[in-house]
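First, the structure itself, so that you have it in front of you.
All protein chains but one are shown at their positions in the complex.
As written, the chains take the letters A and B, and residue 1 is the first residue of each chain.
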Amino acid sequence: MKRALALVLICIMALGLAACGTSGGGDGESSANEAFEARLNDGVNRIGFAMADITGQAPQREADAFRAKAEELGFDDVMILSAENSVETQISQIRDMITAECDVICIYSADADGVVPAVQSCNEAGIPVIAVDRGINGGEILCSIASNNISDGRDVANYFGLMTAGESEDSVKVLHIIGNLSSTAQKERADGFRLGCESWGQLTIVDEVATEADADRIYNAVVDAFRATPDIKAIFVPYDQLLSSVVSALQEIGMFYPVGDERHVMLGAVDGATEQLEWLSAGTNDISISLDFEGFGSEAVTAAWNYMQGQSVAETIQTTSIPVVAGNVDYLAGNGYLWGLSK
Amino acid sequence: MCDGGTINMTKRILPGRGINYLKPAILLIFAVYIAIRVPIFFSPANLISVISQGAVIGVASIGMSMVILAGEIDISVGAIIYCTGAIASEIFIETGNLPFAVLAAIASGALFGAINGFGVAKLKIPSMITTLAVSNILSGLGSIIIGSDSTLAAGSAYKVLSQTKILGLLSSSWIYLLLFAVFAVVICKTRFGRYIYAIGDNQDALRASGIRVDRVMMAIFILTGMLCGVGGLIATSRLGGTQFNLSLGTEVYCIAAVVVGGISMSGGRGNIGGLFLGVFIVAALDNLLRLMSVNVYMYNVIWGIVIFLVVLLDVLEKTQKTRGVRRISLNLNKNQEKER
Partner (left out) sequence: MEQDAYLVMRDIHKSFSTVEVLKGANFSVKRGEIHGFLGGNGAGKSTFMNILGGIYSKDSGEILIDGEAVEFSSPMQAIQHGISFIHQELKLFSMRSVADNIYMSRLPQKGPLRLIDDKKKNEMAREWLNRIELDIDPRTVVENLSIAEQQMVEIAKALSHQAQIIIFDEPTSSLTKKETEILFRIIRKLRDEGACIIFISHKFDEVFEICDRVTVLRDGRDVGTVAIRDTTVDELVSIVIGVKLDQYYPELNVIPQEQIALEVRGFCNDKLKNVSFSLRRSEILGIFGLVGAGRSELARAIFGLDACQSGTVIINGEATRITSPSAAMKKGIGFLTEDRRGEGLVLGMDINNNLNLPVLSSLTVPVVNFLRAKRMGRNTQAAFERFHIVARSPNQRVKELSGGNQQKVVLAKWFLTDPEIFILDEPTRGVDIKVKAELYEQIVNLATAGRSVIVISSEAPELLGICHRILVMRNGEIAGEFSRADATEEKLVKCAMGGQ
């Protein structure tokens, strides 16, 4: 009884606090805009970029391009933080950026849903948010910059389809490795890949394994998938680096043959990472979709700049992806179209 | 195998104490179900790959079983594997010297184990806390070591370590089987092994027998660290390098394997032979969930339930035992008089 009473008291207090909180943010809309104006005119143009992680080549390219573009356009300060793939870390980093009075915050989210509270904090503070690379599932987003993930996934499926054109119905068995379920980009790639497979009669996805992009799980998943279905002809993984595990696994079960061998298992992924592009010429894998990571970085800065100059900004900006296969890799690399093979 | 462990069984099988049959019965029913539902599971090729998939967990579980037999726990196992694996693959990428990488992994594993051992045996910090702290330190350290390098780039020369086929089994499986055989003898047939059981049984009595309990404890953690170092080598060499957060959380599977293997979480009781079965079951369950294409969220749910049930079983067994034991200890406490 006493305890119940105490609970009720606590609830009332909590409600009271919440009420205070909401009333404080009630006229957020107008004050937020004022805040934005105020910051714009504080003499320092500061842009923040909260990245899920900065390890690996692709995000580094993204960060480098971001910094270069920002300096080129004349931002006074660039703040780039990596959250080591932890959404908690990312949220506190975004809060830090708000405190540091960034004029615009770009987010390459660690988790499309998890990061939403931080986006809302930005909204309350009147700081425009730009989603880069991966989408964000809530809050007010000024602009989303991404590649067309659906078409990236579909391109891989189409390549598999073309290469096996003429085979009988459902005869080409495909293993679909699913990566981070929290990444909208990877989810869309998976959707695109499925769409692509549907359009080719001979392609049939025999197994879809969720692996959370864990190398060890992917390895085991490939081994086990071949136990269940020994005649898998093609494997799709959501991004290039995960192919290493797949290759190791194929080697363990003796199913690894280079392109050209009739026992070859086709491997396709998205990203266009250096190692996997080099593999193309060696005949290890078949196709990689090179994404424009530098574009992500520079487009984000450009959008932010435009907004600060009072220009309108498109809700979504799509970068162009380039399908790379053994036949075109040298040409593309030679002309500097591939971030993975430039310099 | 061990004279204490096996004799237990003769007593435990008493009429009306169904728990003794519960584990084998569950296993049997499960096996039959699997044989019907996923026949591919019992194919030789799959069983072989289950053993190789269980190699990392297996090697680490040998260490975990010693720690648990001694009545302690080591939750830094996953982090040691991660960190030693990172050290080994980075060194290999830098120098290309495989023996050096192997040595570095095992030596750093020993060092990390020694830190655990020092905290538990000398500073008397509960092992749960010590190893949790070490776990956090090492998972951070591992990520620092990997840094921004391309992570799975050690190449095929590094894979030789675990991917060489010998008599139909991968070398990683052989490493595990060999280490298991060696440690089975160590645990069952040496003084050191007997002290491990004795620590988990009655530390004070062992101390009163003139044995340096802290040294034994230290040795247990160092060996566990070294075994995790081997685990790190296998894990990274299998993939041709390492990845962020690779193998973190492995300790949960190790604990599951140890408990499924019949080793009591409260220490002192259990047969090391059972551990082999425990590791196999844990690896097999993982394999089965994939063979059956279980959705990843469901996968986590199933694992959570399994671990819960396994620990529940351990608790049930313990209460069944102590019900008998308590009566005795009640009598023991009678008339006792402790003066100061």
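Just so it is clear, contacts are C-beta pairs under 8 Å (C-beta built on N, C-alpha and C of every residue); 3 or more make two chains touch, one makes a residue touch a chain.
Because the structure is a prediction, the values reported are computed rather than measured.
Engineer: Which candidate, B:159, B:194, B:238 or B:290, sits in contact with the chain we can't see?
Structural biologist: Touching the chain that is not displayed is residue B:194.
Engineer: Looking at the full complex, which residue from B:32, B:129, B:157 or B:205 touches the chain that isn't shown here?
Structural biologist: In the full complex, the listed residue that touches the missing chain is B:205.
Engineer: Pick out which of B:32, B:129, B:157 or B:185 touches the chain that's been left out of the picture.
Structural biologist: Touches the omitted chain: B:185.
Engineer: Using the document's contact rule, name the residues of chain B that touch the chain not shown here.
Structural biologist: 3-4, 7-8, 11, 185, 189-191, 194, 197-198, 200-202, 204-206, 208-211, 268-269, 324-325, 328-340
Everything that follows uses one rule, which is that only the chains that are shown with their structure count from here on.
Engineer: Report the inter-centroid distance (CA atoms only) between chain A and chain B in whole Å.
Structural biologist: Averaging C-alpha atoms per chain gives centres 36 Å apart.
Engineer: Under the stated contact criterion, what part of chain A meets chain B in this complex?
Structural biologist: Checking each residue of chain A against chain B gives 53-57, 60, 84-85, 178, 181, 207-212, 214-216, 219-221, 223-225, 227-228, 241, 244-245, 247-248, 251-253, 273-275.
Engineer: Quick check: in the complex, which residue numbers of chain B touch chain A?
Structural biologist: Of all residues in chain B, those touching chain A are 38, 40, 43, 45-46, 49, 52-53, 56, 143, 146-153, 156, 159, 163, 170, 235, 238-247, 286-287, 290-291, 293, 295-297, 299.
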